[in-house]
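Take this structure, written in structure tokens, and hold onto it; I'll ask about it next.
Only one protein chain is missing from this complex, and each of the others stays in its spot.
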Amino acid sequence: MAQNKDHIRGRNKTGGEKKPEQRKSAPIMPASGVAGRPLLIAITIMCYFASVTIGSVALITNIVDNWTSQISSQVTVQIKPVGTTSQADQITAAVTILKATKGILSALPQTAKEASRMLEPWLGAGNVLEDLPIPRLILVRIDQKDPPDLKALALKLRQQVQGAVLDDHSQWQSELTRTATAIRLAAMSILVLVILTTISIVIFATRAAMAGNRDIVEVLHMIGARQGYIARQFQIHFLFLGIKAGIIGVLLGAGTFLAFNFTLGATSGSDILNAANNAFIGPLALHPQGFAYLLAVPPVAAFIGVLTSRYSVLRFLSAMI
Amino acid sequence: MAQNKDHIRGRNKTGGEKKPEQRKSAPIMPASGVAGRPLLIAITIMCYFASVTIGSVALITNIVDNWTSQISSQVTVQIKPVGTTSQADQITAAVTILKATKGILSALPQTAKEASRMLEPWLGAGNVLEDLPIPRLILVRIDQKDPPDLKALALKLRQQVQGAVLDDHSQWQSELTRTATAIRLAAMSILVLVILTTISIVIFATRAAMAGNRDIVEVLHMIGARQGYIARQFQIHFLFLGIKAGIIGVLLGAGTFLAFNFTLGATSGSDILNAANNAFIGPLALHPQGFAYLLAVPPVAAFIGVLTSRYSVLRFLSAMI
Amino acid sequence: MIHFENVGLRYGVGPEILKDISFHIEAGSFHFLTGPSGTGKSTLLQLLFLALRPTRGLISMFGHDIATLSGRRLPRLRRRIGVVFQEFRLLDHLTTFDNVALPLRIQGGRESEYRHDVEELLNWVGLGERVYAHPPLLSGGEKQRAAIARAVIGQPDLLLADEPTGNVDPQLAERLLRLFIELNRLGTTVVIATHDHSLMAQFEDAPVWHLNNGYIEVLR
Partner (left out) sequence: MIHFENVGLRYGVGPEILKDISFHIEAGSFHFLTGPSGTGKSTLLQLLFLALRPTRGLISMFGHDIATLSGRRLPRLRRRIGVVFQEFRLLDHLTTFDNVALPLRIQGGRESEYRHDVEELLNWVGLGERVYAHPPLLSGGEKQRAAIARAVIGQPDLLLADEPTGNVDPQLAERLLRLFIELNRLGTTVVIATHDHSLMAQFEDAPVWHLNNGYIEVLR
């Protein structure tokens, strides 16, 4: 490294050295020679990417779990405005049947207002008149431990209440899960790429450090230092570098998610997103557990650094007698 | 670099050298010493990230443009099923008014089927009965060069056709644009981060190379080589490295988008996404122009490499007399 | 203590540098090694230092046949040998003091224990005023003396010195020779490769081996 020798006053520049009182033995391997500032920046950014990616995976996983559990613990019964019976009577009839069925926790009919609000994004606000005959939904929560026979229930409803249709969301559910899995895979592969990049950078850095400190390694070897001792001189720097870069990266990453959470909370913002949120996704904010996952980054970064540098050093040394 | 000296048989290992016939003058700066394989990998991945980010920005920009132009060149008239007039008559009346208005290119009423399909995602397929009285839309294309007075038009429609409401999408439009801008900003900042990382890596690499080749630089300096000459010995390697990494990165990036396009095209997949696509977003595939943007990556990477290395070298040299 | 039998060495596919070297070095002896430039003196010292393995022949050191010695046991043997390299090989980022103390440090010594010894030795070789300077700030002869100090600080069983007086003036050369002789009295076996005839003339008791064309000839 160039910075490697910065602390040695160049032959052309200055002279004079510290008095005995002031000095302490220098580390055998100069820190600046192994892990300089640009390396710190590069690995920090990698750690930041890793944090953001991990956070995103956590977020998506959370959303998907939300969907899945919400959807599978909930079915809807749609009551179409048909025939002669008033919709309110239809709803009452359906609710009665539902409440009588074992394994159903609750059956909550939408109000007319809620029903029309659901159509708003499609038809524009204020355009859905209250008196417009639109289908109404009954939200049914199922006891997942002891679920009812949905097929039988569907048949029963169809026969006894005119215009009632049971929708168990199974089509939706599989579609959503498929989409989410795809997104998750993408995030995972980004994570893998980030890790590969970090490893590459560390390998490159160790090799560079090895070259910059080739003399040191050779001299240590020749005065009888053991291989492990030599490797440790490098590892220690990569350990600290990994931890440092990891912590900064995670803090930045967590900051990003906090800012994100905050922004989403603050803006009365996009009604569409909000509507979507509330309907299906759940809060688009990283949960505390997601933040906890980020804590894995510094130790992993340090681990990668230590292992890669150790491997590089030993490989280099094994070429000598 | 360690690999720097790999081609010199270690004093402990082998001897013998090439015969005069076989040899050619070696480059003054050994390529392996300046830009080894791990560096290539690291910068390649950076270029890949850059490509993916640029492609995503292009994609999003495209989608937003689609929205914006579609929405601003199109308004809808909603015909609610009210009163005594049949919906068909209402529609005919509205279309007549629209066609008579200057600045309107076309007015296309939805069929009943189309109208019910639009509600499917909300109500479930097959649940929207044809005879269900739902609102119908008339899609109106506006001549953007000579737009009609939408306010007057709205008033006229409201007065002359019962249940007709003009929706100029302005609320939607601003919301979508805001959301899209946020996404775009995020992508941009990732791009900036990627570029910063690349610069850091290159700075680190040059410094490392400089240290590994410190003797070379000093000797060249002392036998009277000019600073530009010395810098060029480094630059050339970073030029090739940048181009190489850039090309591989772009190819990988383009491959990713192609795979993405292909997958989206192939899967009968997520009906929701598709429905959303067709309704608002336009095809979720990167357009050829987007691919063209990616071509900027290799020259930019090479440029960053050359400039950063030149700067590092000259800074290092300026410390000598 | 050291035994060479029909040792030959070639680098890779090159010509044989050492052709048929057989000798025995007694513990506590003092040898000069001379010969034209490029004849293989440094090569021979590297064999003695276990930095090279012979292409043929037998070497035994400190009672071990080095052909059968495992790599894990080499560090311990190396610690018993002090070397002054022809190119010094000091570490630029360490002070003269730290450079000289390095062999003690990697053996786990504590600075408070060895500080006095190191400083005394540095005074003896005339580096008392440059103790805390880094090698790039030292003159050629100062570096050479630091390299010598590093080789002898651990009172090794075997001292190998490659052209240890090439960069110092005759007075200083004599002083350094006295250091080697003193060390030899204390029990260290010494082998010095040198071109300096006046140096060899100053220690008449030591045999002079002349290396030429891959063979050793005993001059005195």
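Going by the order they are written in, the chains are A, B and C; count residues from 1 in each one.
Going forward, a residue touches a chain if its C-beta (ideal position, glycine included) is under 8 Å from a C-beta of that chain, and two chains touch if they have at least 3 such contacts.
What you see is a predicted model; the values in this text were computed from it and never measured.
Enquirer: Tell me which residue among C:V168, C:V191 or C:V208 touches the hidden chain in the full complex.
Expert: Reading the full complex, the residue touching the unseen chain is C:V168.
Enquirer: Sort through C:G71, C:G140, C:G187 or C:P207 and give me the one touching the missing partner chain.
Expert: That would be C:G140, which touches the missing chain.
Enquirer: Over the whole complex, note the residues of chain B touching the chain we left out.
Expert: Counting over the whole complex, chain B touches the hidden chain at residues 4-5, 7-11, 15, 17-20, 23, 25-26, 28, 30, 33, 215-216, 218-220, 222-226, 229, 321.
Enquirer: Suppose we count only contacts with the excluded chain; which residues of chain C make the list?
Expert: Interface residues of chain C facing the absent chain: 11, 34-42, 86-87, 126, 130, 137-142, 145, 162-163, 166-172, 195, 197.
In this section, only the chains that are shown with their structure count from here on.
Enquirer: Tell me, please, which chain's centre (mean of its C-alpha atoms) is farthest from the centre of chain A?
Expert: Chain C.
Enquirer: At what distance in angstrom does the C-alpha mean of chain C lie from that of chain A?
Expert: For chain A versus chain C, the centre distance works out to 60 Å.
Enquirer: Calculate how many whole Å lie between the centre of chain A and the centre of chain B, each centre taken as the average of the chain's C-alpha atoms.
Expert: Once rounded, the distance between the two centres reads 22 Å.
Enquirer: Chain A: which residues touch two or more other chains?
Expert: 4-5, 10, 33, 321
Enquirer: Which residue numbers or ranges of chain C touch two or more of the other chains?
Expert: As it turns out, chain C has residues touching two or more other chains at 51-52.
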